[in-house]
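Left out: one protein chain. Kept in place: all the others.
Right after this comes subunit A.
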Amino acid sequence: MRRETILNAVLYLAMPVAAALAFAMDEPFLITLITRAAIFALAAVGLNLALGLGGLVSLGHAAFFGIGGYAMGILAHHAQTYSPMIDSWIVIEGTKSMPVIWLVAIVTSALTALAIGALSLRTSGVYFIMITLAFGQMFYYFAISWPAYGGEDGLSIYVRNSFPGLNTLDPMQFFVLVFVILSAVLWWMGRLARAPFGLALSAARQNAERVETVGLGPFRLRLVAFVISGAVTGLAGALFADLNRFVSPTMFSWQMSGEFIVFIVLGGVGRLFGPVAGAMLFVLLEYLLSPLSEFWLIYVGAILLVVVLFARGGLIGSLAGREVAHD
């Protein structure tokens, strides 16, 4: 078996094992912390499709994360205040049902990614980074100045949304739910990278001219990748909001987008489990270092610097060696 496969299995199992230990020790806070890592991992797994496989350095993925968050916040807000969301010739009620919220989060963030991608993918390199950043900030300032849903203060949701057959307020049950979603998405992303679409997308990253010369369109490949990527990050946003039972404009902030990139770079760009490793490491560092110093991010910065300078393949790259070509 390849070393990366073993490493992936270890990383994958680390989360449920740690959660089970925390459960046995009766430490619900730790379970919530692990859930947080899993949700961050999911958001970054989404970004990794665009960034790692597609080579599209998006500094605006917080837009999708925030849209997912606000999809949850707005729907749940209307449900908890018993006020219909739209009340004109058509009446749309809020909802506390997670599956419905997820669907709305996925669809709205996918549509937004379609619009943002269609405009920003006409550029490349630094311009692409700047345009995605600008779109992200647009959403951030919009959320701040939109009073209907809390503006700067955000929205509190009193009770976690419901999933049929589960008590979602129980940290362990909510973790299992998140973990199952993360697993399903990881499984799909693993398949996607090897599917015809994945080969073409990765070839478009390496050499767009090559892809055009065999009659395929790099723009459309990238746009589809960007939409899937945004939808996954949007779903993570809905889960994140549900974890905190709180949504605020910071979910849209460019620091959030930056953190997703940090997860990927820490873990390993383009590696299936890179974002998982990065998010776990980040949350772990946050947990261990933040009590020591208010400026704990300085240490994270130093670690990131070391990774970028000396371990180009990130955590996975330095532990599992250079990537071998698939199959």
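Brief remarks on what is shown
Everything that follows uses one rule, which is that a contact is a pair of C-beta atoms (placed from the backbone, for glycine too) under 8 Å apart; a residue touches a chain by one contact, two chains touch by 3 or more; residues count from 1.
Note that contacts and distances are computed from a predicted model.
Taking the options "DNA ligase (ATP)", "Diguanylate cyclase", "Branched-chain amino acid ABC transporter substrate-binding protein" or "Acyl-CoA reductase" in turn, only "Branched-chain amino acid ABC transporter substrate-binding protein" matches the UniProt protein name of the chain that is not displayed. Only one of the listed residues, A:Arg2, A:Arg122, A:Arg191 or A:Arg312, touches the absent chain: A:Arg191. Which of A:Val211, A:Val283 or A:Val307 touches the hidden chain is settled by the complete complex: it is A:Val211. Here one chain is not drawn; of A:Ile67, A:Leu121 or A:Ala200, the residue touching it is A:Ala200.
As for the chain not pictured, it touches subunit A at residues 188, 191-192, 194-200, 202-203, 206-207, 209-217, 221, 224, 323, 325-327.
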